[in-house]
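A single structure is presented below for examination.
Of the protein chains in this complex, all but one are displayed in their positions.
Labels run A, B and C following the written order; every chain starts at residue 1.
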Amino acid sequence: MKSNVFMRHVRDSLKSLKRNGWMSVAAVSAVTVTLLLVGIFLALLLNVNRVSTQVENDVRVRVYIQKGTTKKQQAALKDQLEGLANVKKVTYRSASQELNSIVGSYGSQWAMFRGDQNPLNNIFLVDTKDAKDTISVAKRADKFKHVSEATYGGTTAKKLFRTVATIQRWGAFFTILLLFVAVFLISNTIRITILSRRDEIKVMRLVGATNAYIRWPFLLEGAWTGLFGSLLPMLIVDFGYGLVARNAHFTEAANGFSLYPNMPFLVWLDLGMALIGIVIGGLGSVVSMRRYLKA
Amino acid sequence: MKSNVFMRHVRDSLKSLKRNGWMSVAAVSAVTVTLLLVGIFLALLLNVNRVSTQVENDVRVRVYIQKGTTKKQQAALKDQLEGLANVKKVTYRSASQELNSIVGSYGSQWAMFRGDQNPLNNIFLVDTKDAKDTISVAKRADKFKHVSEATYGGTTAKKLFRTVATIQRWGAFFTILLLFVAVFLISNTIRITILSRRDEIKVMRLVGATNAYIRWPFLLEGAWTGLFGSLLPMLIVDFGYGLVARNAHFTEAANGFSLYPNMPFLVWLDLGMALIGIVIGGLGSVVSMRRYLKA
Amino acid sequence: MIQMKNVMKQYDNGVIAIKDLSLTVDPGEFLYVIGPSGAGKSTVIKMLYHELKPTSGSIQVGKYDLATMAPSDVPYFRRNIGIVFQDFKLLPRLTVFENVAYAMQVVEAKDEDIKPRVLHVLKLVGLEQKLRRFPSELSGGEQQRVAIARAIVNAPDVVIADEPTGNLDPDTSEGIMDILERINADGTTVIMATHNREMVNERPHRLLEIAGGRLVRDEQGGSYSDEE
Partner (left out) sequence: MIQMKNVMKQYDNGVIAIKDLSLTVDPGEFLYVIGPSGAGKSTVIKMLYHELKPTSGSIQVGKYDLATMAPSDVPYFRRNIGIVFQDFKLLPRLTVFENVAYAMQVVEAKDEDIKPRVLHVLKLVGLEQKLRRFPSELSGGEQQRVAIARAIVNAPDVVIADEPTGNLDPDTSEGIMDILERINADGTTVIMATHNREMVNERPHRLLEIAGGRLVRDEQGGSYSDEE
């Protein structure tokens, strides 16, 4: 195609978008609302997925150090633990720190064990690179010298793993559902607008236009519809996410959870929305036209 | 309106739906997909809300009974606790039951406290009617005789309340967003179909039809579109929810959580979807027509 | 019956289609409106049935003053008028029978009256074989005849026809003219824009000529070919 013909198609598509008036407004706003929904729910689902992974990663191996172990032996044990495959971090917690957290959640009558009475051991908390490795790391640590016991939360952790897996499975399902719905609704809207213009398409055929020549402005008009329809959702999602993320920052950071940081996340989300709009708008046009380009 | 005229409108609306062919198919399927999304996400959001309430209700007041309290005194204390406003249920747990649960989650070195060594008290677990009352009930129970202490989980509980409140706030937001989107998309689709038939409407005016006479078949056609569009989502949601609920039953029951039981829940959900379809379809038609009924 | 006084019509795009037109039509008259393409014939006709409102001037049709008529009266006003539109304006989703019946249904005619009457007028215009066809399945002239049948089905006081024979062969046109003259003889006012010189000359009636938005001739029994 000569470039000046292509420029004509671009001009014609914008002109047509404008002259179609309310029909264009309705199509663009259908895309807007659909992508707004997609953007907001996608931001939610992706973050639920992220946080659930973080929660899962909170499961750590507790390595109880035998009483009477010297500082040097403890340091050697720490090196040993850090040397294990899949271990990310090893943190020391003294028996009194442990007791404090029990007092915090089980009531003050535990306070009487403070000081020399403390029956608890000093422990190492071992973070694994992947939550799934917790069990195997605990098993191996259990056999080390100076270790009285190595636990990983047992049934609680297993339950957590299951719950997180369920959440992520459903998250993926809802994400796919959402994308499918968006694609369908946008292309369906485009289809209706094309349907209401089938006579125009037939006339173009009748005056000697090739299918390609007819298709281009419609394709571009669909793509513009998608593009213009994605602008407002991008703005709203960017602004809204910024707001939510800022407010969430303080409360969530305390729990060790965090949302995706604005920067690369919103760029990808925006790009995703714009792409869905443009591609489905343009493709939807072309596909919907097929039937009217036969004769 | 005479009833035979109304019957004519009903007949005409169905005829028109049929004769509009692909346009009707496109409109019905837009409603179908929109309501499918609404149905599935609503089932999710409502259940998230329910489960989060159940989790919250798991927060209970722990009333520690002083050592040496007699069975009779314990019984009197129980009556007293049950007499408090907002208390739903009072459950007794012995010190050894308590210890077992600690051994379960904190490791076996606690097992050495079993038997006479057990430093723990017997306790009453007090369920409140509303999770929000936990704090006030704990405060009042704390002052009863034979009570060494009454706790409600402290910061953990407060954090939980906050988390649940956040989840429910967001759940409400997403529900409203979803409903708004559904209403908009359905009425917008109807609007586009009306837009493509504005010439017809004008002709009807020109041959002497009153606005009411023109409106009825369009209103009914919109309502049919909504009704037919809601059938498939109802089927899918009913079937799918049944399936999920059945599978979830075993795993969730163990945790003390449960989804809404199929029966009244699905009826309401179906009714909701059908109503959105029918009402928005019908109203959407009428509202979209207004502009063309002026001259 | 019909009175237009100093009517001026300017379209939204600025075109002044009718400049200053006054006109009185008595009940029972038969009126041709002629004039070159773009003269303003359709504009006058559209104002008569209130599809267009005059920019200035007043129009009275029967008991209705079109300038002050309430929007809710418009349908009732139009029921006294049968209109043949230049572009037919059939309802594409209704069959031939339904298109004509629709005009009776909106005036709340009884179902049992509708059927025989519709069949009667469709027979008049020669379409009794095509009741179940949709407009898209008709030839141009057949569509035009459906439009004519719809205009006369309610036996209105006034029939306004915008080039009702533009797509018809001479014989069929004669048939349509016979019908219009017959209902005119029964008291119906007929106003008809036309380009059909033969017809105007062979069946003389009052003749109105519009050119450039002005009334340039108004004569009883005038003939089309005068200016040639």
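By our rule, contacts are C-beta pairs under 8 Å (C-beta built on N, C-alpha and C of every residue); 3 or more make two chains touch, one makes a residue touch a chain.
All values reported here derive from a predicted model rather than from experimental measurement.
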- Message: By the document's own contact criterion, which visible chains does the hidden chain reach in the full complex?
- Response: A, C
- From C:D65, C:D111, C:D169 or C:E219, residue that would touch the chain that is not displayed: C:D169
- Item | Footprint left on chain A by the chain that the document does not show | 4-5, 8, 16, 19-20, 199-200, 203-211, 213, 294-295
- Message: Tell me which stretches of chain C touch the chain missing from the display.
- Response: 11, 13, 15, 34-38, 41-42, 86-87, 133, 137-142, 144-145, 162-163, 166-173, 195, 197-198, 224
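Note that in this section only the chains that are shown with their structure count from here on.
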- Just say which it is for the chain contacts: an open line, a closed ring, a star, complete, or other. line
- Item | Core chain by centroid distance, with centroids computed from Cα atoms only | B
- Taking each chain's centre as the mean position of its Cα atoms, how many Å separate chain A from chain B? 24
- Between chain A and chain C, the Cα-mean centres are separated in Å by 66
- Message: Taking the mean of the CA coordinates per chain, how far is chain B from chain C in Å?
- Response: 61
- Expected list for chain C, residues touching two or more other chains, is none
- Could you list the positions in chain B whose residues touch two or more of the other chains? none
